[in-house]
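Scroll down for the structure; my scribbles are underneath it.
Note that this complex is displayed minus one protein chain, with the remaining chains in position.
Right, chain A next:
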C-alpha cells in the first residue's frame, strides 16, 4: 500500500509551508532568488556565519584585497551590467572601508547592495570589538539602509533592499546584519512584493508635460540635447538616437553619459563642461531650448550657473524629482524614466524645427576645434596614447579609468560608440576607483576587452587588487599613464597657484614592473612615441592580464578648460 506522503498530490501542501532557515542560509537563498551571480567581499568575525553559508553554495565570491576594492568592483560590475553589484564586509573596519565606495555609488546612482556584519545584538552600543555604527555613518551616503533585528525580517529587508537599489534613481542600499541574527532560525518567505508606500518612483511622465516639450521643440531655433547617465540607467540609448535623428537636434553628453549616444554620429557634439568640447559648450551656452535627459546639472558640467544656458527654456527629464530645479531653474519639468519620456516624445506627432543653420554652425565648430595636442619629439603624449588605445581596440573596449588628467583625456579621445562601456567615477571623483572597477567590469563581461587607464598616483591607492587580477587571471589590461605627478593637482597649481607644486610631484615611485612581477602579471614599460603602436598592439592582443607603464610628457595639461567660477563661454585652450 502506498504511503500517503509519497503521493505528490498530498505532499504538495507541505511544500507550501515556509522553510525554516538560519539567517545565514536565508542570505544565500536571497542571493539566489535575486539571481546574483557574483558577490565581492572580504570576511571577518562578524560575517563568518554568512561566509560559512556562502561556502560551496554555488554563488561566486570574489575575494578583494581591501573592502574599498570590493565595492568599487561591485560598482564596475553594476555599471557594465545594469544589475545591482553585491558586496559583503565585516563589521567595524570592514564596514568603514566601504564608505568611499558607498559615497561614490550614491553620487553616480549605481545600484549596490552592501551587506555588513555587525556585532551581536546583545553588545551593540557597548563599543564591542569591531563595532561601529555603520547605519549612522552610512545614512547620508546610501539611498537607504537597514539593521536587521531578527532573522524573520531578513527576507523582507532584502526584498526591499534590492528593489530600492535598482529602481527609481538607483543607488546603494546597506543592510547591517548582527552576528547572532545569522544564527537565528525563522521561516523563509520571499515572494511578497515590498510594501513601500513612501517609495513610489514616477516612471511614466505626465502627458501634458510631454506635449509642452513638443510645442517648444517645434518653435525652437537653437535646441540641444544634454544627455546624462540617466539615459544609460534607463537603457534609453536607442530612443535617444531615434529622437535626435527624428528632430535633427544635436547631442551633448555629460562625462558619465558617454556612450549613450554614439560618438561617431554626425549629430554628436562631444562632452560638455569643464574639459568639454568647444562645440558642446557653445551649444549649451547659446541654446534656446535645452533638453536635459537624465543629467543632474553637476557644477563640473555647468560652470558658473549664471552663464549656463542663459537664454534657454530648460526641459529637465529626471526620474528623481528632487533633481529638478535643484541647480538650474526648470521651465518644463518631466518626472519619469528617460526611456519612457523619450518614447512618449517619439510617439507624438510634431514638426521638426527648422534649425539647419544652428546645426551647421555647431558642426562647423566641431570640425574646426577638435580636441588637440601637440606632438613634441619622441615623447609620448597622453592624448595620443588614448587615441592609440582606441585604434587598437576599434573603439570596442570597456574603458575604465581612475581619476585625474588621464580620466579627462580618456573621455575626450576615446570614441564611445556603445552604451555601458565607459566606467569612471564622476560625482565623487574617487582616486583608486580604476583598477578594482575594471575587475568588476571584466567579471561582468569576461569576453570583452577591458582596459583600465590609471594615473600613477591613483593606481597606488588600490594596487593591492592586482592580486585579484592575477588570481582570477582576468585579462584586464592596465595602462599606467605615468607623468610622475598628481597630474590634475599639478595642473591646477600651475594655472592657479603660480606653479607652486605643493606635494604634487612624486619624487619617488615604485618600480611598477617589479610590482607586476611580484603579482605574476606580465608587464612592460614604454617611453618612446615611435614604439607606441607596435607595443600597444602586442600588449592588447596578449592573452591574460597585463600592465603597461607609459612614461608620458610630464607637464601636459588638459585643455580646453573652463576655470573655476567661469562660464561655458569662457573656455581657454580651445586651440593649440
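By our rule, a residue touches a chain if its C-beta (ideal position, glycine included) is under 8 Å from a C-beta of that chain, and two chains touch if they have at least 3 such contacts; residues count from 1.
Going forward, contacts and distances are computed from a predicted model.
Between the listed names "Acetolactate synthase small subunit", "Endospore germination permease", "Electron transfer flavoprotein subunit beta" or "Putative tricarboxylic transport membrane protein", the UniProt record for the complex's undisplayed chain reads "Acetolactate synthase small subunit". Annotation: of A:122, A:139, A:311 or A:352, A:139 touches the absent chain (contact as defined above). Checked against the full complex, the one of A:283, A:301 or A:332 touching the unshown chain is A:332. Within the complete assembly, A:164 is the residue of A:21, A:39, A:164 or A:338 that touches the hidden chain.
Checked against the full complex, the one of A:26, A:70, A:224 or A:324 touching the unshown chain is A:324.
Contact with the chain that does not appear here is found for just one residue of A:33, A:206 or A:448, A:206. Along chain A, the points of touch with the absent chain fall at residues 135-136, 139-140, 143-144, 147, 164, 196-199, 202, 206, 208-209, 320-322, 324-326, 331-333, 335.
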